[in-house]
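Of the protein chains in this complex, one is absent; all others appear in place.
Up next is subunit A:
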């Protein structure tokens, strides 16, 4: 089953810069489709610091990163962007007529007239614990590093590992969905959100989730798919548990990933661009935000917003080389809809 999408600009990365690019493209009546490897929008702001205030967004003396993302989503709503979340863009091909075809890890294909890479520091990839042959159960065979769709785990026996907020939060959530939930944590305490830790403790006491402290998941077993895991306590005692899914949640860290292999000119893991319109070395492909580099580059949200505006102009010219564009203030006619 391939999912096929067709749009004007495909934006790779749903960080603040990718989101704002939807707005700037929308003013030029260009439709956008946004793809992100993460299950949620907002890039670094959502993944790393949603609760931190940012002080250098023009017009906002201070704004929480999470709120800025919400505002951006509201701001781009009139343009009805479409999203593919939880899938990484893996490969791209330039077609004969100058348009592009993109492919994601999950087989989605996107046809577009121009590409805006807003990939930040790269796609967020899970930190994986060092457990032998963990990889052989990836790809839907029992090992998951993020929860994209909780329904995947309905009536399943699952083991979650980790000591951070996401391990706690998903234990609480999945306790109502899965048949059996066990949370394995290396330490003895949880320092993240105190109320989540208390909720997990309560679930444990009520017999609705099991909490195993001072322990690690050390082995995974199974034929074609995962069948069991071994949990080893810090004192050396081990138990083997029959499970359908193992979800290690140790946070995510950005890696440049496939973008580095698309034949674009790079410098220090960043895509070189022309500051006239933030075009890359391949006509029709633009790069904005933290992912690009040019003399004087600053990795700031503010700078990415500016780059998005000029990129939209450049993409418009690439698509319609014969049309002339006249700048219109949003104050004149308001925000057009698409």
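Keep in mind that, in the parts below, a contact is a pair of C-beta atoms (placed from the backbone, for glycine too) under 8 Å apart; a residue touches a chain by one contact, two chains touch by 3 or more; residues count from 1.
The rule is short, and it goes like this: contacts and distances are computed from a predicted model.
Colleague: Look at the options "2Fe-2S iron-sulfur cluster-binding protein", "Glycolate oxidase", "Sugar ABC transporter permease" or "NADH-quinone oxidoreductase subunit E" and return the one that UniProt uses as the protein name of the missing chain.
Modeller: Choosing among "2Fe-2S iron-sulfur cluster-binding protein", "Glycolate oxidase", "Sugar ABC transporter permease" or "NADH-quinone oxidoreductase subunit E", the correct UniProt name is "2Fe-2S iron-sulfur cluster-binding protein".
Colleague: Out of A:89, A:121 or A:243, which is the one that touches the chain we can't see?
Modeller: Answer from the full complex: A:121 touches the omitted chain.
Colleague: Which residue among A:119, A:142 or A:248 touches the omitted chain?
Modeller: In the full complex, the listed residue that touches the missing chain is A:248.
Colleague: Give me the subunit A residues in contact with the hidden chain, please.
Modeller: Against the missing chain, subunit A presents residues 44, 48-49, 52, 121, 127-130, 162-165, 167, 185-187, 190-192, 248, 250-251, 253-254.
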